[in-house]
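Right, I'll just put the structure down here and ask away after.
And then chain A:
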Amino acid sequence: MLTQALVLSALLFALGTFGVLVRRNAIIMFLCIELQLNAVNLALVVFSRVAGIDGQVFVFFVMTVAAAEAAVGLAIIISIFRHYETVNVNSFNLLKW
Partner candidate 1 sequence: MLSMGIFSLPLAQEAAEAAAHAEAAGHFEPFLPGLIVLLPLLGFLVNGVLALVHGRRSADAVRRGEELDLDTGGRPSTHTLPTWVGPGVLLGSFLLVVANFLRMRGVELHEAVVVNYWTWMDTGAFRVEAALQLDQLSMIMMLVVTGVGFLIHVFSVGYMKDDPGYPRYFAYLNLFVFFMLVLVTGASFPVMFVGWEGVGLCSYLLIGFWFGDREKSDAGKKAFIVNRIGDFGFLIALFLIFVQMGTLDFVEVMGRAPDELVYGGALVTAVTLFLLLGAAGKSAQIPLYVWLPDAMAGPTPVSALIHAATMVTAGVYMVARSSVLFALSPVGSVTVAGIGVATALFAATIALAQYDIKKVLAYSTVSQLGYMFLGVGVGAYAAGVFHLMTHAFFKALLFLGSGAVIHSMHHALHHTHSHDDPQDMRNMGGLKKFMPLTAFTMWVATLAIAGIWPFAGFFSKDEIIWYAGAAATGPFASFYTVFWVLALAAAMLTAFYMTRMMVMTFHGSNRTGDEEAKHLHEAPLTMTVPLSVLAFLSVFGGWINVPEAIRNSFLGGFGALPMSEWLHDWLDPVTHTATAIREEALVAGGFLDGEHHYHGYLEHAPFGGGELTWALASTLAALVVVLVAVSVVRRWQIEPAAKAGEPQSGLKKVLYNKWYVDELYDLIIVRPVLRTSRFLWRIVDSVIIDGLVNLSGGLAKFAGFVVSLFQTGSVNTYAFILTVGVLLILWTVGF
Partner candidate 2 sequence: MSLLLESMSYGSWVLHALIWLPLVGMGVVLALPEERAKTVAFWWSLVVFVLSLGLWWSFDPESGALQMASSVTWIEAWGVHYALGLDGISLFMVLLTTFTTPLAILGSFNYIQKKERAFYALMLLLEMGVVGVFLATDLFLFYVFFELTLVPMYFIVGIWGGERRIYAAVKFFLYTALGSLLMLVAILYIYARAKAQLGFPSFAYMDLLRVPLTLQEQLWLFSAFALAFSIKVPLFPLHTWLPDAHVEAPTPGSVVLAAVLLKMGTYGFLRFLLPLFPGAAQHPTVVTVMLVLGVAGIIYAAWVAAVQPDAKKLVAYTSVAHMGFVVIGIFALTVNGVQGGLVVMISHGISTGALFLLLGMLYERRHTRLIEDFGGLARVAPWLATAFVITALASIGLPGTSGFVGEFLALLGTFESRPLMAIVASTGVIFAAYYMLPMVQKVFFNQLEKDENREVKDLDRRELTILTPMLALMIILGVFPTPVLERMEPSVRAVLERVEAASPDRGLAAEAPVVRDAEPVEITLPAVQAAAPDSRLASASDTEDTDHGNAQGGLPAADQD
């Protein structure tokens, strides 16, 4: 049970990572990041079964932060879209030296 759940979590995480790395659409990347977070959440819940309640408490933190992040992140993406009229991250290189 423990192993299966962790494997699922790892798969989800890998999927999220893969998505972040290969996709160019900012919204998809954003969703992939959410996927990674939730993979971590799953792992935390699983671990809390053996290591105590802390993991579950932590999941709430992550979810709260994820919600805040979603709000801010989406707002940024929208304002970028207004400016560039695209959400392709390859065209955002303002931070380049």
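Please note the rule applied: a contact is a pair of C-beta atoms (placed from the backbone, for glycine too) under 8 Å apart; a residue touches a chain by one contact, two chains touch by 3 or more; residues count from 1.
A quick word on the picks: all candidates are chains of the complex that A comes from, given by their letters.
Computed from a predicted model, the values in this text were never measured in an experiment.
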Inset, instruction - Could you work out which candidate touches chain A in the complex, given the options 1 or 2? - result: 1
Legend entry - Touch list for chain A against partner candidate 1, complex: 17, 20-21, 24, 29, 89-90, 92-97
